[in-house]
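One structure, pasted below without further comment.
Here the complex is missing a single protein chain, while all its other protein chains stay put.
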Amino acid sequence: MVKYWGKDNVVWQDKMVEIDFPHVIHAQQFSLDDLEKLFMLTAILKQQIGKGKKKDWLNGNIVLNLIYEPSTRTMTSFSVAGLRLGADVITPADPAKLSSVIKGETLEDSIRIYADKVDVIILRHKDDDSALRASRSRFCQGVPIINAGAGKGQHPTQSLLDYFTIRERFGRIEGLIVAICGDLKHGRTSRSLAYLLSKYKGVEIYFVAPQVAQMSPDVLDYLTSHNVKWHQSETLKEVISFVDVCYMTRFQTEREDPEEKEIMAHASMVNVIDEQLAESMKDDAIIMHPLPRIHEIKWGVDKNKRSVYFLQALNGDYIRMALLLCILNPDKVEKLLASAA
Amino acid sequence: MVKYWGKDNVVWQDKMVEIDFPHVIHAQQFSLDDLEKLFMLTAILKQQIGKGKKKDWLNGNIVLNLIYEPSTRTMTSFSVAGLRLGADVITPADPAKLSSVIKGETLEDSIRIYADKVDVIILRHKDDDSALRASRSRFCQGVPIINAGAGKGQHPTQSLLDYFTIRERFGRIEGLIVAICGDLKHGRTSRSLAYLLSKYKGVEIYFVAPQVAQMSPDVLDYLTSHNVKWHQSETLKEVISFVDVCYMTRFQTEREDPEEKEIMAHASMVNVIDEQLAESMKDDAIIMHPLPRIHEIKWGVDKNKRSVYFLQALNGDYIRMALLLCILNPDKVEKLLASAA
Partner (left out) sequence: MVKYWGKDNVVWQDKMVEIDFPHVIHAQQFSLDDLEKLFMLTAILKQQIGKGKKKDWLNGNIVLNLIYEPSTRTMTSFSVAGLRLGADVITPADPAKLSSVIKGETLEDSIRIYADKVDVIILRHKDDDSALRASRSRFCQGVPIINAGAGKGQHPTQSLLDYFTIRERFGRIEGLIVAICGDLKHGRTSRSLAYLLSKYKGVEIYFVAPQVAQMSPDVLDYLTSHNVKWHQSETLKEVISFVDVCYMTRFQTEREDPEEKEIMAHASMVNVIDEQLAESMKDDAIIMHPLPRIHEIKWGVDKNKRSVYFLQALNGDYIRMALLLCILNPDKVEKLLASAA
């Protein structure tokens, strides 16, 4: 089987464990070379597959969407990816309300049962280490797990589609100036983005949030130790004119502390991209958002050429196709890459 | 692309807007010629496709059931229609409970995201103008929307299957005498039926309901202005012997006013079709019901040759197949119609 992503090591339950291929557990397990190949494959798929099109490259395979936390969008994206490649897809409705789960069955037992039946499991679960736990179960060796969102932790396919979209527009990630705006303290997307950007030379990051919602020190220290230049800012207006990428996320105003709540409410009103602000950006800059957006970006901005948030969602389908193909039909991957070379 | 239904204009948000092809938003957008062709196609599909049969005419297409309001029956019917024609079908469970919706995402944003991924969206939503809004979003031009029930408003595939069923039995709609019985004030099926019948010459309608549940004046005025003869009646018994079609619907007894509640309860007991009443109908008359029925029609009536309510449900599959085929593979439609001519 081809290996499009390297093994990685993480501390889990107080010991160092390996992220095993072909599970897709966290975005960091991909080396720059891995990413380069994965993005090349994604671009090829995007050229060849679209509306009304279906390939037979995954015929005979069953994709199981095991989605314990509501996530119609991610589920639909994986379903589209599987179906357009010829796989079948099974999506149980609300497995979290399963009688077996209510009775107290462990995640490991649940996974174990499905492991024998299907060809790949897409897992979304409230526990931060759910995908890792599932993949490390001795009994799950027979089935690859793709992490589709683990609690407040990793959501690697979201990170990969973000990267792919940046790279697709700029042809590179090195040297870009990126603003990340929103509730950075609680946003898993923001954390993942910061970690992954640190792999590229010359990237400079502006974290835009009030102090109560600023990026955690562990991420900032990590960036410093990897020689990534970073800055903090309170408002978008200070940075919008010179960044290449403005990555917006939601300001989560649900806070217990009334003072914090007020600060967040204020920040969510101040840090809104409207048409005027969008036009003040560099000509080739892009505005990103993991969606859903509420009012962080005004509807009028959608038609601005800098807006790529709906494109991100579409790119997600192709990233997921690429991963499924790498896992289930690596020979086809080799052929596609060779013919494109 | 073939055009099997005309454009129509409606007043929406205080201005006149166009129902755009190939969206299917309301039943009135179909001209009599459109209907004639659509029904011919439906009849052809009914002959060629049945149990154990599947065509490849929609291969490569993905149908998305975006069903915000519970509606297993309509969802299943669209799924059967898509699958028997070779399409793939994705049905998210309960999108109304989606985190994105709960967070406040607009319908337009949701549709926009799915518009890029799939080939047609079946939309059922609590808002009366949901399908129209979705279809008019500038960003949804890439994906046809089929209205599968919009709040208390339109449910065009239900209307079309009703029409097809009448036409299938009588070979015509002109000149028929139709009784519509039930809670006409709140029933969207009854309203749609009345509007569509007005397109045909010589149709005569009897609205059977107590005054508190009678058809709204706007519909009655519309009929008068289109020279359709209509009458009001309190009980089925007065009209059952001479009508060609008896269209039953449920009496909704959930009323706040205690007097109205009593009137409705009485009406629901009086206006029941039992075996004796069914036999008192004209020999070739038919009994229709959009289902589910509760006790408006006794079980014993099911075996009466006049009962066509289960046939209506089956015809719904073929009407939906016909619409999907017109939208996604118009060339095949031309060939089927030509070979049948």
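So that you can tell them apart, the chains are marked A and B in the order they are listed, and the count of residues begins at 1 in each.
To be clear about the criterion, a residue touches a chain if its C-beta (ideal position, glycine included) is under 8 Å from a C-beta of that chain, and two chains touch if they have at least 3 such contacts.
Nothing here was measured: the structure is a model prediction, and the numbers come from that model.
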Identified contact with the non-displayed chain, of B:171, B:217, B:258 or B:292: B:292
Selected from B:13, B:72, B:227 or B:339 as touching the chain missing from the view: B:72
Touching the absent chain when the full complex is considered, from A:42, A:61, A:271 or A:315: A:61
Omitted-chain contact residue, chosen from A:104, A:171 or A:217: A:104
Touching residues on subunit B - with respect to the absent chain: 51-54, 69-73, 75-77, 79-80, 83-84, 89, 91, 93-94, 250, 291-294, 299, 302-303, 310, 313-314, 317
Residues of subunit A (touch criterion as defined above) contacting the omitted chain: 59-62, 64, 88, 90, 92-95, 97-100, 103-105, 108-110, 112-114, 116-119, 138-139, 142, 328
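By definition in this document, only the chains that are shown with their structure count from here on.
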Centroid distance [mean C-alpha coordinates] between subunit B and subunit A, Å: 41
